[in-house]
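The structure that follows is given in the form of structure tokens.
Yeah, one chain of the complex is gone here, protein chain that is, but the others are all in their spots.
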Amino acid sequence: MRGFSMWKRDGDFSLNELFKRNSFILSAVLIIGVFSVINPKFLSLYSLQNMSLEIAPLLPMACGIGFVLYSGSIDLSIGAVASVACVIAGTYVTETGHWIILYMVLFGVVAGLINGSLIAVLKLPSFIVTLCAQSVWRAMAIIISKGSSNTIPIKQRWIVNWATDKFLDFPVILWISLALVILCLVIERKTELGKSIFAIGANEKAARLAGVHTIKIKILTFVLCSTGAAIGGIMYAYKLKSSVPTIGDNLYMMAISSVALGGTLFSGGSGSVLRTLIGVISVMAISSGMNMAGVNPLWKDVVFGCVLIAAVAINSEKGGRSLIIK
Amino acid sequence: MKKFLVLMLALAMMLSLFTAASAQDDKWYLGIMVHGLENEFWAQEANGAILFAESKENVEYQVMVTDGDDNKENQAIRDFIAKHGQRAFFITDVASTANSVNFAEICEEAGVYFTMLWQHAEGLEPKDFKHFVAHMSPDDFVSGYNTAKYLFDLIGGKGKVCALYGVQGEDSAANRYAGFQAALKDYPEIEMVDMQVASWSQDQAMNFTQTWLAAHDDIAAIWAANDTMGLGAIEALKLEGKNGKVFVNGVDGIAAAFDSVAAGDMASTVANNGYLLMGYGAAYAYEAAVNGKTFDRPVIKTNAPLITAENVAEYKAMFIDGQPEYNFNDLAFPVLSDYESFEELKNK
Amino acid sequence: MQFISGIGDELHIENTLPHQLRRSILTKQEDIWMELFRKRNRSSQTIAEEFVQKVENEARSNLIRVYAPITLLVGMTIFFSIYDSHFFSLKNILNILQQMAVPLILATGLSFVLLIGRIDLSVEGVMGFVGSFMALLILNDRNANDFGFWGVLIPIAIGIFYGLITGILHVKLRIASFIITFATGTIIKGIAILLYDSRAARVQEQWMTDWSMMSFLGIPLITWIAVAFFLVCSIILNYTAFGRAVYAIGDNEAAARASGINVERVTVKAFVISSTAAALAGFVALIRLKFGQASLGDDQMFPCITALVIGGASLSGGRGGTLQTIVGILIYMELLNFLTIIGVDANYKKALQGIIIIVAVALTLSRGRKTIAK
Partner (left out) sequence: MSSEALFTTHDIGKVYGTNTVLQDINIRVWPGEIVGLIGENGAGKSTLLKIIAGVEEPSMGTMQMNGQNFRAGSMLNANESGIGMVFQEQSLINNLTVAQNIFLGREKQFSKGNFIIWSKMNAAARNVLNAMGLEDISEKAKVRDLSFAMRQMVEIAKVFDIVSAASNNHALILLDEPTTVLSDEEMVVLFDKIRQMKQRGNAIILISHRLQEVLEITDRIYVFKDGKLTAEVETQHADEAILYEKMVGRETNSEYFVSDRQTVPAQEAVLEVKDLSMFGSFKNVSFNLYKGEVLGLCGVEGSGKEDVCAVLCGDQAKTHGAIKVHQRKVDFKSPSDARDVGIISVPKNRREDGIIDILSLAENISVANYQKNAVYRLISNKNQRENAKHWVRSLGIRCSSVNQRIINLSGGNAQKVIFARVLDSECPILVLDHPTRGVDVGAKGDIYALIRSITEKGGSVLLMGDTLDESLGLSSRILVMKDGMICGEFDCPADNKPEQVDIVRLML
């Protein structure tokens, strides 16, 4: 039911099956194909570098929230968490040096712990908890940044330049977040945590009776998510070389839609990191592509919405009629 | 399986296109970066730039919106550069102060000329960048200061005042409020009752105003950081029949605000004059890119008149009902002569 | 043998097994209420007695859960009024009444979608679209249009129709409501911006200006509109087959389908209702503001959902309804209004709000060891 798992299937291999399972790649290929038809330079190195620069910070966020969605919950606070991380990192990196990264990751863990324990222990609906967490963290970001975005003083920008420097033609942060994706892939496929998350998402009652530590796992899920968000925030700070308190305001919907675009069902128990990866790439390809196609900005929302629906419709894992989609 | 074929087809198309080279041309491409088009003032800016572009036959333009989002902006300009290479040049209402540096660096790296409006980061100077042609803006601080000053004079320098703040985290909001506070210092008898963040929203502004009117019955004036919020406050006042009695201002100079000033509901607004800003901004960048001009005073404060009952008619005729006609070859036209006076005011 | 021995028993059950006892208890609710406040020494109880007690406790906690939001509301109101005299002033009450018009309408519509366990993020977009399009059709400063009431009806009709589309997309494409409504919301907001092309229209229709002033029994007209809509929806919810079906689906979709309910149709209807609400809200907002921006609906939906949950509605469906909606909205509006009145620093306000709401929800939600929270 997940990712490229088809190739590891023993015996029953069929091209059709393979296609059914991995059709989610199609949308990305189509999107990129179409845009490169409209403007060949869409696939020029420069433009790819540009896209990769945008993809990099979004990836960890999307992968993080992916896990929450697999477990059947939702987290609306990731954007705000990213904002806080971005603001603090952007403001203090000049003083603390790169230790700030560690601190911010820790911050992400804490934020996740708060969400997670409110949801798993106090049994509050994740939607509301994270919605409130969102407003709290947003306020935090505003307060710390004194209400406006600040750039790292021009003299000190060299400190963070390495993040956007090119390594093998692509910015360092891209490689970092690709590494993170692989890490997430391992968590998803190879660890008790990952497997339990899917079990909980599919049928929490049964998983619990089967001896899955539901509470622990749920908390960890949200920790994963917030940590991813924090890392994303840090990357933005390093990428933009500034602290932007509003950076996350649109990001959480971006992240969620890219997961959805990968075809993950929100009913829980299904999805995969690879799908998320494809989703993120597609989202960025769409927005870049529209710029390069010279789409009238007035039409952007409309186009994006339509493409989103179409892509999700193509990619959605067909859980069979029996599965209830909410 | 049918889908599968489609996929193959798409792949084939792509591969074929790798080889295709795009035709070389002698046109120049103007990238117009604005926050969005749902807002009237931003649209005014874009139209200003378009006015210019259409006045030159060898210029093609593309409008791109940033939604005040640094990422979108950087992505957009890189995309535009990827598309047109060195024959691109930009006029931008940069998404945020912080991002102005990134903008400059990206263009510098790509060797593309640009003019920047409104915000620019501390220590980011056109002289430090070869391709940073000029920076133009009416001063948000000044607008905030002037409008506030006008309000305070209207209420005779004393009384209760409330303030409506823009979106938290946006610079123009912060700077305008800074201007307001500076003015507040000059009027010791003005009592600052409350400030609320209405996020440029008419609805929220209306709600806050209603609540204020309920809590305090003797509010003399309400300072709003932009027109829509001002209009919201006025709607609330209308319900109480207090419109025109409690003074409200706006900033930006959108049509509705002009009407409201004319009707006597709004005390004042500021015509930021997007046409002039982006029109001439584009003109500067064009001169630098095409004719290699350089400018000795590249940081330009432009003229942003305070609109009051007296002068509303003429400005409405120019900005709203028609479009101003500018001679984009007269590059001295937009420059505001005396703006140093405000500089020390800021530092004060 | 005698299960319940004790002084002054109201409940005599001879020779019965607990599960039969369970029946008789569940059917004799009155007895339970009588039992409720009855003293008895807890030591040396038989299971049957304990069971009676347990049922009582459950009944009690049930009672508490049902009335917690109302209690909260009353408590808040009293506390606020004492804390700041302005709060309970007539003027401020009227403010709250007027400000709650739009949220009440939206929440009423959303409650249907929430009851079937879906969510509708497109209301903001629809609201913005209806508002701005309406402003363009009636007498305004952008164009020569003056369709009068048609100018009001057409946009609302379109808004409703859009809900139909959203619903159909959701059930046919089987895409999670969260994402499909996000997408459709984005689209229709985009359309709104396209329509008025960067310069929002300002309403000059006289009757609209009058309506915004008009009030009946001192309560503003738009509030009456909201209340009327609220009542109509309440009747639909409580007195029609459709209403029952909504509850049924929210509680157990498979079972509802099995008992011959056309789940798809009901779902679509629910989305239609919520978009109807959104359209109406757009109209009301336009009456208030007379300025047709696409941003008319921004930041309207999440507060409403929060309010509904505080009121006791459940996001997974099945729980919620008339009472929960109105109470939730009132709590939320009062809180907002109060925080403004006492002039909490704008920066801390949002944070404070968030925390208060979490606490409120934690207090009002009933949760057991086996509860599943998602």
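The letters A, B and C name the chains in turn, as written, and every chain counts its residues from 1.
Keep in mind that, in the parts below, a contact is a pair of C-beta atoms (placed from the backbone, for glycine too) under 8 Å apart; a residue touches a chain by one contact, two chains touch by 3 or more.
Predicted model only: the values in this text are computed from it and were never measured.
Colleague: Could you tell me which of the visible chains the hidden chain touches?
Modeller: The undisplayed chain, in the complete complex, is in contact with A, C.
Colleague: Of the residues A:N115, A:S270, A:S287 or A:N315, I need the one that contacts the missing chain.
Modeller: Residue touching the absent chain, from the options given: A:S270.
Colleague: Which is it among C:V152, C:A248, C:A285 or C:L336 that touches the chain not included here?
Modeller: Among C:V152, C:A248, C:A285 or C:L336, only C:A248 touches the chain that is not shown.
Colleague: Tell me which residue among A:I215, A:M253 or A:I314 touches the hidden chain in the full complex.
Modeller: A:I215
Colleague: Identify the residues of chain C touching the omitted chain, counting contacts across the whole complex.
Modeller: These residues of chain C touch the chain that is not shown: 3, 17-20, 22-24, 26-27, 29, 46-48, 50-51, 53-55, 235, 239-241, 244-245, 247-248, 250-252, 254-256, 258-261, 318-319, 369-370.
Colleague: Spell out the interface residues on chain A facing the chain that's missing from view.
Modeller: On the chain A side, contact with the omitted chain comes from 1, 8-12, 186, 189-192, 195-196, 198-199, 202-203, 205-215, 269-270, 319-320, 322-323.
Here is the rule we go by: only the chains that are shown with their structure count from here on.
Colleague: Going by C-alpha centroids, which chain is farthest from chain B? Tell me that one.
Modeller: C
Colleague: Between chain B and chain C, what's the gap in Å when you average each chain's C-alpha atoms?
Modeller: Whole-Å distance between the two chain centres: 39.
Colleague: Express in whole angstrom the distance between the two chain centres, defined as the mean CA positions of chain A and chain B.
Modeller: Result: the chain centres lie 32 Å from each other.
Colleague: Considering chain B alone, which of its residues make contact with at least two other chains?
Modeller: Within chain B, residues 37, 168 contact more than one other chain.
Colleague: Find every residue in chain A that makes contact with two or more other chains and list them.
Modeller: 142, 147, 298, 300
Colleague: Under the definition above, what is the set of chain C residues touching chain B in their complex?
Modeller: For this pair, the touching residues of chain C are 84, 86, 89, 91-92, 95, 98-99, 102, 141, 193, 197-200, 202, 212-213, 220, 285, 288-291, 293-296, 298-299, 336-337, 340-341, 343, 346-347, 349.
Colleague: Under the stated contact criterion, what part of chain A meets chain C in this complex?
Modeller: 72-74, 118-120, 122-129, 131-136, 138-140, 142-143, 147, 204-205, 253, 256-257, 260, 265-268, 298-302, 304-306, 308-309, 312-313, 316, 324-326
Colleague: Report the residues of chain B in contact with chain C in the complex, numbered from low to high.
Modeller: Residues 37-40, 42-43, 46, 165, 168, 193-197, 199, 201-204, 206-208, 210-215, 228, 231-232, 235, 238-239, 254-256, 259.
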